[in-house]
Structures are given as structure tokens and as C-alpha cells.
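All protein chains but one are shown in place.
And then chain A:
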Amino acid sequence: MTDETANGGDGLVIAGEEIGSRLIMGTGGAPSMHVLREALTASGTALTTVAMRRVDPSARGSVLDVLTECGIRVLPNTAGCFTAGEAVLTAKMAREALGTNWVKLEVIADERTLLPDPIELVEAAEQLVDDGFAVLPYTNDDPVLAHRLEQLGCAAVMPLGSPIGSGLGIRNPHNIELIVERAGVPVILDAGLGTASDAALAMELGCDAVLLATAVTRAQSPARMAAAMRHAVEAGRLARLAGRIPKRRYAQASSPFEGLASS
């Protein structure tokens, strides 16, 4: 539980390890390493995603150098993979290159929607869990699929709010609540967030963390939006823990009616 003034002691624990922030920021979409560094710092994130791609001999500046400078733990993803086989190989290469057995498992169905392919996703998750990975699957906002992923040993479940990069926010808050109610592993709202109120809503619905990239890196002022997201995640978390008032159909006065002046 949190104390009344701060988030002290209310840590996010994934696969037995405490992560210092409930805002997980991806590195995708930043226009430069300089902007990325500023945004990561402003976000206060302690864990950030990277993609695995063929080495580019002409590339200048490595995202890994930025993460090392900022002291942020790396979470490789399998973005761009369409089959379980591709995702498993990419995860194994990430483990070898980066020395981590954590992976954000992403197996997409097509390039237009970037929605997860649930059948390939489950297949890849099974193989990677068996191989000793801490698997954090990017999944549809489907409570049944999220539960299956947890049952087969995933370290967290990461339902989408809406399609990657769309900024449409959380299209099915009811499903997110159903996932949260049933989950025994952290629920991380991943994808589709557009602005700070979306992140706060995710936390108010009971998600344990939020993962976002585009909403920050493609904002007009990435560092400012990163700070907004940091505060929104903290505010939403506190509101969740505080317990909101029930919604009512009619007004309920907060000032007493007794003792009114009479005219």
C-alpha cells in the first residue's frame, strides 16, 4: 500500500523484480537520440523497450548507449514478427545480444492494424516460457486470451488499449477491468494511448503499469508529454488505491441544509 503523500513502498514487481516506475516507455518514434534521452529522463521510466534489427553499418549513435547513460533497464521486443518461429528466434537473439531473459512478445497479424495474432502469440509464449524467458506478451483486450497467457506462465499480460500508434485511447475499458479482476500477474496497458488522461484511466481501471511510446515520442514536445504521462500514471494509481466514490444518478449535497439564513 501507498502512504498518503507519495508512492513510497508501492512498487511494481515483475517476475520477482521490482521496477522503479509504473510508466514503461518505449523508444520507438523519437526523431533523435537527443530527444529520446530528454523524454526518457522526463518520464522517470525504469524500463524501456527496444526492437531487434539487422546491424546497419552506417548507423550513428546507439539506443543502447542512451539507455546505459540514463541507467534504464532494457526490454527487447519482437516487433515486426508475424509468426511464432520468427518471434522465438528474435527473442533468443535479443537474449544473446542484451543479456536479458525478459522479452516483450509481439506477434502481429498484419501491417495495417498491427493487432496481435492470438494463435501465433500463444504458440510463441509457450516455447519461450519453456526456454526460461520472462515473457511479457502484447495481447488483445480479450480476458480469455489474457488468462490463457497467464496460465501458461507469462510474467505479465499487456492488453492493448487500441491499435499501436493510433492514439485512440482505451476503446474497451470494460474488458480491461475484466482482465484486471482475474489476473494474478501484473497487467500492463500497452498500445494506443494518446494523452495523459488515457494513462490515468488505465491506472484507475486497475492496471499495474502503462507502456507507451508514440504518445510521447511523436508529441509536439516529447519531454513535456513524458512528464505529463509520469504524473498521470502516478495520479491514476493513487486514485485507484484511494477508491473512487460511486457514481450516482442525482446530486448529493456536500454542504449542510441546516442553519440556512431565511429571507
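Criterion: contacts are C-beta pairs under 8 Å (C-beta built on N, C-alpha and C of every residue); 3 or more make two chains touch, one makes a residue touch a chain; residues count from 1.
To be clear about the criterion, contacts and distances are computed from a predicted model.
Engineer: What does the UniProt entry say the missing chain is called, choosing from "Cyclic nucleotide-binding domain-containing protein", "Peptide/nickel transport system permease protein", "Sulfur carrier protein ThiS" or "Protein-export membrane protein SecF"?
Structural biologist: Its record in UniProt gives the absent chain the protein name "Sulfur carrier protein ThiS".
Engineer: Among A:Ala15, A:Cys70 or A:Leu89, exactly one should touch the missing chain; which is it?
Structural biologist: Within the whole complex, the residue contacting the unshown chain is A:Leu89.
Engineer: Can you say which of A:Asn77, A:Asn140 or A:Ser162 touches the chain missing from this structure?
Structural biologist: A:Asn77
Engineer: Of A:Ala30, A:Cys154 or A:Ile179, which residue touches the hidden chain?
Structural biologist: Of these options, the touching residue for the absent chain is A:Ala30.
Engineer: Which chain A residues would touch the chain omitted from the figure, given the whole complex?
Structural biologist: 26-30, 36, 49-57, 59, 62-64, 74, 76-77, 79, 85, 89-90, 92-98, 104, 106, 213
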